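With one protein chain held back, the other chains of the complex are shown just where they sit.
Labels for the chains are A, B and C, by order of writing; each one numbers its residues from 1.
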Amino acid sequence: MAKIILDRLAQQFVAGEILETGSQHGNEWARVAPAHWRAVAQFLRDDPVTALNMFIDLTCVDRLGRTPRFDVVLHLYSVDNKHRVRLLAGVPEEDPSIDSVVSLWPGANWFEREAFDLYGVRFAGHPDLRRILMYPEFVGHPLRKDFPKEGRQPLLRRLPGSVD
Amino acid sequence: MADERQAPSAPRANVKMVIDGQACEFPAGLTILEACQRVGSKVPFFCWHPGLSAPAVCRQCLVEIKGFPKPVPSCYTPVADRMEVVTGSPKVLDVRRQMLEFTLLNHPIDCPICDKAGECMLQKHYFDWDARVARNDGGKVRKAKVVDVGRHIVLDQERCILCSRCIRVCNEVARQPDLVMAFRGDRQLLTTAPGQRLDNPYSLNTVDVCPVGALTAKDFRFSMRAWELWATPSVCPGCATGCNIEIHASRNLIRRLVPRLNSAVNKYWMCDDGRLTYKHVADNRLAAPTVAGAPARWDAALAEAARLLGQARDKSPATLGMVLSAQMINEDLFAFSRLATECLRTDRVYLAGSPEGWCDNILVSADKNPNTTGAKLIGGPTLRTAADLQRDIEGRVVTALLLVGEPDALGPLESLQTLVAVSSHQNPPVAAAQVALPLAMWAEVDGSFTNRQGKVQRLYSAIAPAGQARPGWETAVRLARALGAAWTYGEAKQVFGDVCAKVTLMSRADWGKPEMPVQLRFANSRG
Amino acid sequence: MPFSVYTSKLAQAVNWARKFSLFEYPFVTACCGMEFMALWAPKYDIARFGAEIPRFSPRQADLMIVVGTITERQGPVLRRIYDQMCEPKWVIAFGVCASTGGFYQNYSAMPGADQVIPVDVYIPGCPPRPEQMLDALVLLQERIQKGEGHSQVVLRAERGYVAPDAAIRPDGETKEGAGR
Partner (left out) sequence: MDDPSQTARRVVIGFGDAANLPEADDLPTESMPLNMGPSHPAMHGTVRMVLEVEGEKIRSVDVQIGYLHRCFEKEAENATWTQIFPYTDRLNYVSPMLNNVGYALAVEKLLDIDKKIPERAQFIRVIVGEISRITDHLTCLAASAMELAAFTVFFYLMKAREWLWELLEELSGARLTHSYVRIGGVVADLTDDFCPKLRDILRRCRASIADADKMLTSNRIFRDRMDGIGIITRDDALGWGLTGPVGRSTGLAYDVRKDHPYLVYDRFDFDVPVGSKGDNFDRYAVRLEEMRQSMRILEQAMELLPAGPVLIDDARVALPPKREVYNTIESMIAHFKLIMDGIVVPPGEIYSFTEGGNGELGFYIVSNGTGQPWKCRVRPPCFANLAVLNKLLPRLFIADLVPTFGMINMIGGECDR
């Protein structure tokens, strides 16, 4: 069913814009060139055939050792057609930034803040890109693979004799 | 392994055959097993080892060949023209299962107390190829569980699956036949040859090749479970050979060293002495900077050191010397020799190191320093020897000394007016020094050694430096800045880049890709 | 001497009064709060122990119950609220997270509330059963009766809290400070 989406993308966009598409375990996914991230998302939302008008999830994957290192992952759903799609866009480690989709789905606001907080991916055009889960004083992006699991950064001096 | 790096159809290929319906070419003389590995069709094995001969005793590698009446051991049979091999036919799988069932029949239920559990080939093959419940839970043949066969090794004869790998290691690698099989049938057991003990200098390799927990190292057994270890690639600091190793560490402590394949240097092996070099890392370390024997903060100690050295330099650079050690990594050597020439303006750079030791024509070399070649390349022709150093100290030619690393023999230190030591361990020079700065060791830093063949080999940081110890090049940079130079090194990689640029013979060396430590439980079982 | 005897009796009387009129401040953060609700609910009625009235203003409470995981971000909040409570005050750590961090040993979870405030009674369990809380309450009451105040001792020992002196990058771009 959701094959419709991939076909539609194939019709609408050229190879340089949609890099790769596939389907696994019943999930349809398309890898998008970061430059066309927002355009593709907007098309999928507004196109009457796909009508992926519901924002589901936006996150990031750190594929350490691969270039580009990060993937921004967006999940969309169509309430009317009952199909969904996963969009991925590679983001390099040197300049981890990509267009924001907050203007398309206001719900993306917090999800993009979280991706920035935990992975350090910057979203161009985001209204206020602050940390959301970690505190502002925190240094680094903890969900990156090279961030130590127990890299605590206390805000408060420990009591004497307390063992960490 | 090494073979897999070559393309499946090498130019000298001249045997055309079919493996699992896939047509391919191989050089004659290759065994079917190796051929299968090249084309990526999986065949299990216990007794075969890429670095040893193949006796075909375990019968795990059986494959079916069109026209042959029964399955043949692929580790033993050479490839031939127009051969059609099937590795996964029901018949083959069934035969392998039966063999495996035989192997498991008398295997003790030891996994919870077995050192090999987690990296055991028996576990792996059973789980990958069989994974069926047992058809018998009757009694098992009992054998000796603790046999002290050698200086480093304990043998559990119950666990042994009689693959004879260890015997071949002794015969073919150490060239010293210590182990033999005795008796027949289910009484058969591994033991030492009459009047022999497993005491050859490569005995611990038998522990690596043992597919099960029959042979265990006294040094490692019961100290850590295998799957808890984190593996980091590195190079053995034991001698100038530079065997490629994996550091197995947990909770910031090195637990053991195991050899890593490098067909150009050490193949699959390393010597017993090399394996125990790790003990030095956690032993009697200099944890914090000291000024006049008392612990001090880094910046204070650095300032004091810079002051002393600057004083000595301004008095007369000719009497100011620097001692480097052939135990240090290339980056440290380079940074410090640059410090000597640019900041201390002295050419009195001496190279010290551990004294010569025993050697053989297998792996062990007499030079017990891992980086003599690198030190000589970086130090250049003006590099002076430890003998010069002793003479100069006794002759009062040198009155101020910056001591880096751990030289073995120095002259009478009390004759020195200024002594600054950058050392990894507590030792007499440190005690005598006005300022001592802790130095991170080979297992704690990113760096490189240049072995006796001139190969530049990477070290990766496996554990955090002891106490407040810092890499040598970093200390050098901070000293240089304190002495007024503006160096911009931020990480070892940049220093290495300069080394390659300056030292012509290392110009083609490569820093290599970053390696994260991997936990063994999530790496594939080895063996 | 009669004087000293008299005062000790007074102390006992005061302690007796205190132990049966504990006004709790539930510092509820996480899962354990679900069990804590059950504590007030009909079956395990904490009112039977004279500690049924939650005071959501720390200034009116003398027993702080730390319920659930304390994160590094939560630490200063916890400490400030604790400082606002009037002495004598006691603390119960409800659940392993509040006691040791439990199985959350990572960059965000604090390994136990006792890293920043003194704790009198620790309750194991993830989450603890309400009965355990009642048991802990009785334990604390015995302590109060005896006049032992572990937290007071620690209070005297420690310095109070300060802001981290580590330099902080507003953009949070560098990995410095995240030591292995």
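The definition used in the following text is that a residue touches a chain if its C-beta (ideal position, glycine included) is under 8 Å from a C-beta of that chain, and two chains touch if they have at least 3 such contacts.
Remember, predicted model here, so these are calculated numbers, not experimental data.
Need the list of shown chains touched by the one chain that isn't shown.
Per the contact definition above, the missing chain touches A, B, C.
Who touches the missing chain here, A:4, A:19, A:39 or A:73?
For the chain that is not drawn, the touching residue is A:73.
Going by the touch rule given at the top, which residues of chain A touch the chain that is not shown?
Per the touch rule, chain A residues meeting the hidden chain are 24-27, 29, 53-57, 59, 61-62, 73, 75, 79, 82, 84, 86, 105-107, 109-111, 114, 118, 131-135, 142-143, 145, 149.
At which residues does chain C meet the chain that is not included here?
For chain C, the residues touching the absent chain are 27-31, 33-35, 37-38, 40-43, 54, 56, 68-69, 71, 73-74, 77, 81, 103-104, 106-109, 126-127, 129.
Tell me where the left-out chain touches chain B, residue by residue.
So the residues of chain B touching the unseen chain are 104, 107-109, 111-112, 117-118, 122-124, 126-127, 130-134, 136-137, 227, 521-522, 525.
Everything below uses one rule, namely that only the chains that are shown with their structure count from here on.
Cα centroid separation between chain A and chain C, in whole Å?
40
Would you mind listing the residues of chain A that make contact with two or more other chains?
As it turns out, chain A has residues touching two or more other chains at 146.
Which residues of chain A touch chain B once you look at their complex with the stated criterion?
For this pair, the touching residues of chain A are 64-65, 145-146.
Touching chain A in the complex: which residues of chain B?
My answer: residues 513-514, 516.
Which chain A residues qualify as touching chain C in the complex?
Going by the criterion above, the answer is residues 120, 131, 133-142, 146-164.
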